[in-house]
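Take a look at chain A:
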Amino acid sequence: MTGFRAILERDLRLALRQGMDSVMVVMFFVIAVVLFPLGVGPEPNTLARIAPGVLWVAALLSVLLSLERLFHNDFEDGSLELMALSPPSLEIVVLAKVLAHWLVTGLPLIIAAPVLAILMNMPADGFALLILALLLGTPALSLIGAVGAALVLGSRRGGVLLALLILPLFIPVLIFGVGAVEAAIGGFPARAPLLLLGAIFAATLALCPWGAAAGLRQALE
Partner candidate 1 sequence: MDAISKFLEMGGYAGYVWPSYLAVFGLLGVLLWLSRRGLKAAETDLAQLEGPDGKATRRQASPAADGAPDT
Partner candidate 2 sequence: MLNYFANPRRFMKLSGILTPWMAGATLILAGAGLYLGLFASPADYQQGETVRIMYVHVPAAWMALFCYTGLAISAAVGLIWKHPVADVAARASAPIGACFTFLALFTGALWGKPMWGTWWVWDARLTSMLVLFFLYLGYMALNSAFDDPQRGTKASAILAMVGFVNVPIIKFSVDWWNTLHQPASILRMDGPTIHPDMLWPLFLMIGAATAYYLWVLMLRMRRELTEGRVRARRQIQAEEAGA
């Protein structure tokens, strides 16, 4: 547990000192969402209709954008190798780094989402569910993404490759996330999609650290 905390604190401190990660991700999220009214037209009803989907897709892409650097710097400067040799198992290391990544990128997205939802003219019924769904969904995205980030370490054209590998695996989170928000807006019970999102989160929490650690091990060989 001390190893977990040490890595978490180190990553958070690094992120705060270098500083721009959260800001960049949120900036990207905002700009990506703002492009949609410009592309689709400013008609309020149309925007309200597509708002949950647009917000989720933009959040998904923002997470993807930040994932490439999840292990990259530590891999390049060799500290990942030291972490692999140190007592906490690599799975714990992955979990700590993913949590740090989520705190730095996922949480700011969730804070920014309601503001963007207002810009997109989303009905107020969906706000609580949007935040709840993002709270369940974005950690799952970070966890799935960690597997992909570990696999592309040291490859040629890592960023584009990561998108190709990871985006298909994000589809279930996207579907249930949007489903929960749309259900709330439409006045239907959002229980089922939320439970499914929770199930995905639980499953990724159990399986992804293991997969990412396997990916890191073969990258460090």
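The rule is simple: contacts are C-beta pairs under 8 Å (C-beta built on N, C-alpha and C of every residue); 3 or more make two chains touch, one makes a residue touch a chain; residues count from 1.
For anyone wondering why these and not others, all candidates are chains of the complex that A comes from, given by their letters.
Owing to the predicted nature of the structure, the values given are computational and were not obtained by experimental measurement.
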* Structure fact -> Complex contact for chain A, selected from 1 or 2, goes to option 2
* To do: Within their complex, state which residues of chain A touch candidate 2.
  => 147-148, 151-152, 154-158, 161, 164-165, 167-169, 171-172, 175-176, 179, 182, 196, 200, 207, 211, 214-215, 218-219, 221
